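Here the structure is laid out as C-alpha cells; the discussion comes afterwards.
Missing here: one protein chain of the complex. Every other protein chain is in place.
Let's look at subunit A:
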Amino acid sequence: MIDINNVSKWYGQFQVLTDCSTRINKGEVVVVCGPSGSGKSTLIKCVNGLEPFQSGTILVDGTSVGAPKTNLPKLRSRVGMVFQHFELFPHLSITENLCLAQMKVLGRNHEEAHNKGLQLLDRVGLKAHAEKFPGQLSGGQQQRVAIARALAMDPIAMLFDEPTSALDPEMINEVLDVMTQLAAEGMTMMCVTHEMGFARRVAHRVIFMDHGQIVEDAAKDEFFGSPRSERAQQFLSKILQH
C-alpha cells in the first residue's frame, strides 16, 4: 500500500532523512517511534507530499508521490492525515469541518456529506457537539473530530503524526481508543507516536528512527522483545521505565 524506497531529504546542507526504506501493507498498522528530531514526522509528511524529498521514491497505492505529473490533491484526498495540533478549521462548525472536503473535493452533495459526517461523529462519540465550534471542544474531542474528518473522505490509509502529543494525559486514551477501534476494522495505518502501550497492543510492526535513518524495522514482538540495535534498546529502556 505504501512503499518507501531509499528516501533522502535535505534542508539546505542538513540531511534530515537518509535512505529510508520500508513498506506498509494493506491492513497493516505500523508505529514509527524515535527521539525528537529523528525525522519521523518529516518521513510521514513525505508520504502524502506535504514535505518534498530530493531522492528516492514513495508509492502510495501504486502512485508515485514525488513524480511531477502526479495529481497530489487527488492522492491526498485518498490518504487521511491526523496532526499533532488537530488543525480543525476554527472558523467552521464541527459539521462544516466534516463536510467541507467531502463536498469541495469529492463532490458529494450536502445531504450525503452531512449524513456521512454525522455518522462518523457518532462513531467517535461526539454527535452532541455537531453544531459547536472547534474552540469550544477539549483537545481530546477536537482530535477525535479530526479523525472523523479524515475518515469522512473514505481513505485507503491513515497517517497519524503524533496524534496524542499535545493532549492532557486524561484525554490521550479517548483518542487511542478511537485509533485502536480503527485498527481492529482493518484500516492501514502509519502512526508516529510515543505511546508504546498503543504500539504493543495494536501495531503489527514498529519502525525505530534516529538521526534521519530507519534503525530498526521489526515485527512488534521482536521489537519489544529483543531489539537488535543498541540505540533502540537505549530508547526503549528510557521510555518503558514509567
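One rule holds in what follows: a contact is a pair of C-beta atoms (placed from the backbone, for glycine too) under 8 Å apart; a residue touches a chain by one contact, two chains touch by 3 or more; residues count from 1.
Simple rule for what comes next: contacts and distances are computed from a predicted model.
Trainee: Name the absent chain as its UniProt record does, using one of the following: "Pyridine nucleotide-disulfide oxidoreductase", "Spore germination protein", "Amino acid ABC transporter permease" or "Acyl-CoA transferase".
Mentor: So, among "Pyridine nucleotide-disulfide oxidoreductase", "Spore germination protein", "Amino acid ABC transporter permease" or "Acyl-CoA transferase", the name matching the hidden chain's UniProt entry is "Amino acid ABC transporter permease".
Trainee: For the full complex, which residue in A:Ile24, A:Ala101, A:Ala148 or A:Met196 touches the chain that was left out?
Mentor: Result: among the candidates, A:Ala101 touches the missing chain.
Trainee: Touching the absent chain in the whole complex: find that residue among A:Gly37, A:Pro90 or A:Gly186.
Mentor: Answering carefully, the residue with contact to the hidden chain is A:Pro90.
Trainee: Touching the absent chain: which residues on subunit A qualify?
Mentor: 45, 48, 50, 72-74, 76-81, 83-85, 87-91, 100-101, 104-106, 132-137, 149-150, 153
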